[in-house]
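Removed: one protein chain of the complex. Kept in place: all other protein chains.
Right, chain A next:
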Amino acid sequence: MILDYIGVKDINGPLIVLDDVQDAFFEEVVGIRLDDGSIRQGRIVQMEGNRAVIQVFEGTRGISLTNTRTRLTGRPMEMPLSPELLGRVFDGSGRPIDGLGNIFPVKRANVNGTPINPVSRIYPKNYINTGVSTIDTLMTLIRGQKLPIFSGSGMKHNELAVQIARQSRISDENGEFAIVFAAMGVKNDVADYFRRSFSESGILQRVVMFQNLANDPIIERILTPRCALTVAEYLAFELGMHILVIMTDMTAYAEALREFSSSKGEIPGRKGYPGYLYSDLASLYERAGMVKGKTGSVTQLPILTMPNDDVTHPVPDLTGYITEGQIVLDRSLDGQGIYPPVAVLPSLSRLMKDGIGKGYTREDHSALSNQLFASYAKVMDVRSLASVIGEEELSPDDKKYLEFGKLFESHFVNQGPSENRSIEQSLDLGWELLATLPRGALDRVDDQMLDQYYEPAKKRLSTDNAKDRASQVLWDHVNKIGEDSEEESGNGGGENE
């Protein structure tokens, strides 16, 4: 028996209210046929007796109290799944928009997913080589991790995401690699940039795209990441692929959630975001991981733009508490033309400690990254001192730090958008930079490690036969400092401000 409910009782923002609904269940999907023949989809979000509150994915524009026929589908929100999803493009609620026809599903799955049992999780340990020095060395991305990029409007987060997607290699090559891309509330140009970049690098056939553009309905935006993650879980845990999920922009997603919550009349929490923002974000981010008995993995790379570059804003703040670290981009580095503008100190990968070192990357990795962090933190202290007393007044040791900081940013952090550095190159480069500091200043590394890596790096710097490009550039730079150190330090003061 299929019943159509004619008309609605109440319309409020994206919500409609239906009375006398028989046998509906919570979160059931409904079809709404308007008198002009168009069909919209909705989902029951609240029930009280026979009254159901329904959110309409496409918005309520054009709906009146009488012109609709609503039909219950008897299903929760589901995503059709099949291996043919690869290479396809969908809208925010999972309908194909590339004109290639419908998906013939092998199975359907509830987009909300179910939580992974903590005892069935595999603790992620295999690193992903992204070819970006800062990320590989200092905040290593691990397969099964969720590592967001905290950025701001106008910074190069999209370029970085594309570069990571293009260059990412997994150390042991078993299992296929694919990308699920979810665009939420992004501009058309941005979505287009991603599609073009994927196509230029020839990986479009390994990408599933979901697009909810900035002017698409916000209710769909709430579904977009869920559809994308359902596909990712299917590809990873049923077909055994390694999936990188890029979700951009999480801030737009959270704003959609806020808009939806306020139209439901819920009590707002911080900055008007609903009180359950944390749980809601967690229900997305926690879908990353690896599961015992399955070969695939879901790695997440969410991108969020911090309003006013404020890291304490609820969205980045709550995200940081859920994700396993973060890659923070810095506007002043970006302004200096450094790409990728990764702010090293606040960035972090929580899972890297067990995925690096002997057997994974190289034995000196952990010591080197600790030392680079510590030395660079010292650079910041020296810079703030220099901005008060002027560089001339600094002690010789402090001046060395200043020089180190400059080299670190211009050679280690800075790399081209198409430059793919191997982990060995990045690590060696790190040692060469440390070699510009006196040995006694390296207090995070033990003597044996220093003998093995610091001394050779120092030698590489002081001899002319530095072979690889990175060392050569660094060597040139060191020579230049030697020649016109006065002029350099004069300029340096200006750059630091």
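Operating definition for what follows: a contact is a pair of C-beta atoms (placed from the backbone, for glycine too) under 8 Å apart; a residue touches a chain by one contact, two chains touch by 3 or more; residues count from 1.
Note that contacts and distances are computed from a predicted model.
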Choices "Molybdenum transport system permease", "ABC transporter ATP-binding protein", "V-type ATP synthase alpha chain" or "NADH-ubiquinone oxidoreductase chain C" - which one is the UniProt name of the chain not shown: "V-type ATP synthase alpha chain"
Touching the absent chain when the full complex is considered, from A:Thr73, A:Asn110 or A:Gln336: A:Asn110
Touch criterion as defined above, residue of A:Gly62, A:Pro346 or A:Gly416 at the omitted chain: A:Pro346
Residue among A:Ile149, A:Ala183 or A:Val291 touching the omitted chain: A:Val291
Option from A:Gly94, A:Gly325, A:Gly405 or A:Gly430 whose C-beta touches the chain left out: A:Gly325
Touching residues (missing chain, whole complex) on chain A: 23-28, 46-50, 76, 110, 112-124, 144-145, 237, 266-270, 274-276, 278-279, 282-283, 285-289, 291-294, 311-314, 317-318, 320-322, 324-326, 345-346, 348, 350-351, 353-354, 366, 370, 373-374, 377-378, 384-385, 388-389, 393-395, 440, 443-444, 446
